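Of the protein chains in this complex, one is absent; all others appear in place.
First chain written, first letter: the chains are A and B, and each begins at residue 1.
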Amino acid sequence: MTVSGVFSAGFLLAGAFFFLAGTVGILRFPDIFTRLHAVTKADNLGLGLVTVSLMLEAPSYAAALDLAIVWLLVLLWSSVAAQLVARDALDRGEVPWRGA
Amino acid sequence: MHQLRTGVATFLLANVLVGLVRIARGPTPADRILVTQLFGTSAVAVLLLLAADQGASSIRDVALIFALFGGVSLLAFVRLGPRVRRGGR
Partner (left out) sequence: MTFDWLLDATVAAALPLVAWTVARSVALSRAIVLFIAFGLLSALAWTRLGAIDVALVEASVGAGLSGALVMSALSWANLDEATVARRSVIARAFVAAAIALCLGAVLLGVPDPSEGLLGDVSANLGDAGVHQPITAVLMSYRGYDTLFELVVLISAALTIGAAKSARLEARPGSDLLRALADALLPLCIVLSAYFLWRGSNAPGGAFQGGAVLAGGVLVSTLAERLRRPRLTVWWIRAALVLGPASFLLVGMPRFVEGAPFLEYGPQSASRAIFAIELGSLVTIALVLASFFPGVGPLETAPDASSERTRGHR
């Protein structure tokens, strides 16, 4: 395997780990706000690392740019979405968890 | 490399299916809708991985669509979703 192939595989596995972390967070965290936090980690870091991995192996600069644009779009949406859901939850009267 | 990508894609899919549990549990509609965010992003990741194969570059367009539309139902929920009184669930 080439050097870039090794790096690519590494980034890919790291990205998969963050996706797993996102799901674990969604299932285990105590309230909506903390769960939102978990989801956005999967969105930003998980997809970001997967995208980096694919960009290393991309057949052309155009394809790499294509990948980057997709990731940036997801970033745009997920940051806005997290804010919107959090504000909406606050408006509906959700109280943030204050546990030990 | 193809096997690794497909393997990770399968793992991400299984990840999504596990996340379905949060939809079942709730308790609020907002908890359920945030899982669609995870779905959308995982779908983008899976599709990008599939698009890296030879001759499959048009799959990247499907990923682009998912990236564009991933949050639309969430947006509709926030703006148009079930009307709940302040302080209620």
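Everything below uses one rule, namely that contacts are C-beta pairs under 8 Å (C-beta built on N, C-alpha and C of every residue); 3 or more make two chains touch, one makes a residue touch a chain.
Because the structure is a prediction, the values reported are computed rather than measured.
Hey, which subunit A residues sit against the chain that's not shown?
73, 76-77, 80, 83-84, 87, 91
If the hidden chain were put back, which residues of subunit B would touch it?
3, 6-7, 9-10, 13-14, 16-17, 20, 23-24, 26, 29, 32-33, 35-36, 39-40, 43, 46-47, 50, 58-59, 61-62, 64-66, 68-70, 72-73, 75-77, 79-85, 88-89
The criterion applied here is as follows: only the chains that are shown with their structure count from here on.
Using the average of all C-alpha atoms in each chain as its centre, how far is it in Å between subunit A and subunit B?
Roughly 11 Å, centre to centre.
Within the complex, which stretch of subunit B touches subunit A?
Within the complex, subunit B contacts subunit A at residues 1, 4-5, 8, 11-12, 15-16, 18-19, 21-22, 28, 30-31, 33-35, 37-38, 40-42, 44-45, 48-49, 52, 57, 60, 63-64, 67-68, 70-71, 74-75, 78, 84, 86-89.
Over in the complex, which subunit A residues touch subunit B? Could you list them?
1, 5, 8-9, 12-13, 15-16, 19-20, 22-23, 26-27, 32, 35-36, 39, 42-43, 46-47, 50-51, 54, 57-59, 63, 66-67, 69-71, 73-74, 77-78, 80-82, 84-85, 88-89, 91-94
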